[in-house]
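Note that this complex is displayed minus one protein chain, with the remaining chains in position.
The chains carry the letters A and B, assigned in the order they are written, with residues numbered from 1 in each.
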Amino acid sequence: MRRGFWLRYLGRRLLAAVLALFGVAVIVFVVTRLLGDPVELILGQRATPEQAAQLRAELGYDDPLPQQFVRYIGDLVQGDLGVSNYTQRPVTDEIADRFPATLELALAGMLLGLLWTIPLGVIAAQRPGGWVDRVSRAVAEFGLAIPNFFFGLLLILLFAYALGWAPAPVGELDIGASPPPRVTGMVVVDALLAGDLPTFWSALKYLALPAITLAVTSCPPILALTRTSMITALRSDYVRSARAFGLPPRTVRWYALKNSLVPVLTMSAMTFGFLVGNTVLVESVFSWPGMGLYSVQSMQRFDYAPVLGVVLLGSAIYILVYLLADLISMAIDPRVREGQT
Amino acid sequence: MSAAQTQSRSVLAGIADDPLLEISGLVVETGPARRPIELLRSIELAIPKGARVGVVGESGSGKSMTASAILGVLPNGVRARAGTIRFDGRDLMTLPEREMRRIRGGEISLVSQNAVASLNPLMTVGAQIAKVCREHTGVSKQEAWTRTVELLDALGIPEPDVRARSYPHHFSGGMAQRVAIAMALICSPQLVIADEPTTGLDATIQAQVLEVIDGSVKASGAALLLISHDLAVIRAMCDIVAVVYAGSLLEYGPADEVLNRPLSPYTQGLIRCMDPPEGEIAFIPGRIPEPGTLGAGCPFAERCDRATDACRAQQPALRQLRPDHWVSCHHE
Partner (left out) sequence: MHSTEQPAPPRRWRIGGVVAAMAATLTLAACGGGSDGDSKTSTASAGGGSTTSGGGSGTLTIGVSSDPQTLDPEWGQAHRANETIKNLYAQWTRYEVIDNGDGTLKADLTKDPVGEAIESYTLSDDGKTVNIKLRPDAKLPDGEPITADTFLFKVERALEMNAGSIFDFNILGITKMSQVKKVSDSEIQFKLPNPSPIVGPMLRDQDAGLVDPKLVKEHMTDDDPWGTEWVAQNGAPTGAYVIEKYEPGRQLVLKANPNYWGEKPNFERVVLQVIPDEGQRAQLLRQGAIDIAADMSTDAIARLDGAPGVRVHSVPAISQDQLGLVNDKPPFNDARVRQAIAYAIPYQSLADNVLGGRAATPKGVWPQNSAWFDESVEWPYATDPEKAKQLLAEAGAENLEFTVQISDADADAQALAVPIQSALRDIGVTMNIEKVAAARFSKNLTKRSMQAWIQSGLGAYVDDPYYMAFLSYASTAVINWTNYKNEKVDDITEELSKTVDRDRRQELATELQAALNQDVPIIPLAEPNWMLPTREDIEGVLWEPDGLLTYRLLKRAGD
């Protein structure tokens, strides 16, 4: 079954992903067409009707809808997301400028989030109701309750302005500093690739507070779920049986952990998707040059091409992350694997 | 029985000169230390070498808790407060964890009720059995695997080398139970504890599994502690029967004796339920008391039609009323 199975599975999932993205594209097309064309907005308040008509024709909004749809899908298939009506730049370029920063922040936030939630959830599950459990639940509830931008502001006030341990929130690097040669677009990674350690450290310092903000405010559900699944696993027959057969505690814990991981993975994938899509305010507070502000402004401007690009990218990320989580789940759990045959 | 406790030899000691396992005055409790709830209040048990001892009782009577106590794997929050568990000359209750671990699975092993659930769903069954084998014997991976496959074969699993590579959820209840038995036998233990091994299986499968246990345990020379709520199973399998109720041992003796001439009113009730007179549905009225609700009297007093004030005032000591036959009852 091995190779053929995985290839078939991947093929099926990718096909499903393409169909899902196609569906998203259709929905975006329909919704934006329902809102009306953006011609008046492009032209501004002083536009004359003649101007509007001319532009409408130029942009193809006069064509029958099916024809517009075919053109739109045709461009899409070629990876052409169109041109922003606002900046006149290709949307792919604009996204390429901004997405790596968001990705870097989301990855760092996710990594930190997993690093604190999973071990703490595991430890808390050893003694439900114990002090670790109570403290970690208090922290998790705090993280969930506090708005992420507000927590970010607190961190800034405390660590950047009061204590001076972190740099002021001006983005990814010092004002005026040159970023390392662009490879991935993620400054920390690029600095490392370039072997530029001073820039790497500097970039890490800038990354720390926003990443912590995301880790604390987005990941508590992972902690809660890790704890619950771990408690369930520790109480399960197979763990009792493993202990009864004299397997070392390390092995027993690993059995339990591995069994708890499948739901935690799915939750982590959800969290990551959420995180990528919900960095707007955090990015704003930390002047992080990511997608957040871009998406919001594009929507406010009814700038449809970027909106489409952002929505498609967001959907693709969700789909990819879920696929990844599913692949790992399948690697871990034979029952999930067989559910797919 | 208080005398027995202080000697740390069971009142049952007389049953064999040198029993393999001997439990004496075992008290297991949970809850806060200041107001503990006793789950086992006075368990006595002896298993002679190579014997097959059946423990029978309703659910909640403490049968499985006794098994956990023997293996030292009591659930979180549950602790053994008093008593001794002597196994092969050692007191398991005071043994360091490291040595205890060697005993678990190596010298005493467990076949539990739900075989599928008791196996790690993420590992192939062969790997799990082999892991236990390597843990206790230190043999090579291949050797452990070979032994595993051989044992599965011996236990009647078809295509054992293929099935060893399957995951627990691929097995039917009966087949899974064979796997569990294999895991229990892989290290040639001296004592196998089978905790409701056939509960939940179809009647025909039950018989097969019992046969496997019967044959394989006999062949290995291990003693068997068979825990069941089903007196018929016990009758079919065991030489010695222990009847527990609400955390106390009520009756203990050779199977023939106990099943044919029960001394305890509770045992009598159980037997009647198993084999009711024609046209009658037999039951014991009432329910087993919740842990922590018992007074100082006989735990069965509330449901016993022969209970007297004395029964309710004081728990009767175990008395040997016939040769090798003990009972905890104020009545004759």
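In this section, a residue touches a chain if its C-beta (ideal position, glycine included) is under 8 Å from a C-beta of that chain, and two chains touch if they have at least 3 such contacts.
As the structure is a prediction and not an experimental result, all values here were calculated from the model.
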Chains still shown that are in contact with the chain withheld from the display: A
Contact residue for the chain not shown (choose from A:170, A:208, A:270 or A:320): A:170
Sole residue of A:289, A:309 or A:334 that reaches the chain not shown, by the stated touch rule: A:289
Hidden partner chain, residues of chain A it touches: 40-48, 50-51, 54-55, 58, 83, 86-90, 93-94, 97-98, 101, 153, 156, 161, 168-176, 178-179, 283-287, 289-290, 293-294, 296-297, 300-302
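Convention: only the chains that are shown with their structure count from here on.
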Residue numbers on chain A that touch chain B, as the complex places them: 127, 234-238, 240-248, 251, 255, 258-259, 332-335
Of chain B, residues touching chain A in the complex: 68, 71, 73, 75-76, 100-106, 109-110, 112, 114, 117-122, 131-132, 135-136, 167, 169, 183
